[in-house]
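Of the protein chains in this complex, one is absent; all others appear in place.
And then subunit A:
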Amino acid sequence: MNSEVFWMIIGMGIATYIPRLLPFVLFKGKEMPSFLQGVLKNIPFATLGALIFPGILFIQDDISFGLLGAAAAFLIAYLGANVIVVVLGAIAVLSVYSVFI
């Protein structure tokens, strides 16, 4: 193995691990003010919104591909299906769609 690539990977590993680890060390056993606790409880849902849009529109050059995938996933999820069913359902809908275009 090329030693420069080796050290690059080690460096990248450390650079990735630090932000993942630090909050567990810094905020260990500390009671946060209630407003801040509220903000932290909001983070998962805000993150999901930001992770979905606008990224899903650009999964292929054709924006309608992403829109259709989003609509299919949303509908299947709204009907109460399990996450795996949502994932497989969206893949199936887009597979059918790409056969017809």
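Please note the rule applied: a residue touches a chain if its C-beta (ideal position, glycine included) is under 8 Å from a C-beta of that chain, and two chains touch if they have at least 3 such contacts; residues count from 1.
Keep in mind that, in the parts below, contacts and distances are computed from a predicted model.
**Q** The complex has one chain missing from view, so what does its UniProt entry call it, picking from "Branched-chain amino acid ABC transporter permease", "Aldehyde dehydrogenase", "Outer membrane lipid asymmetry maintenance protein MlaD" or "Thiol-disulfide oxidoreductase ResA"?
**A** Going by UniProt, the chain not displayed is called "Branched-chain amino acid ABC transporter permease".
**Q** For subunit A, which positions touch the chain that isn't shown here?
**A** Per the touch rule, subunit A residues meeting the hidden chain are 1-2, 4-25, 27-29, 32, 35, 37-56, 59-60, 65-66, 69-70, 72-74, 76-78, 80-92, 94-95, 98-99.
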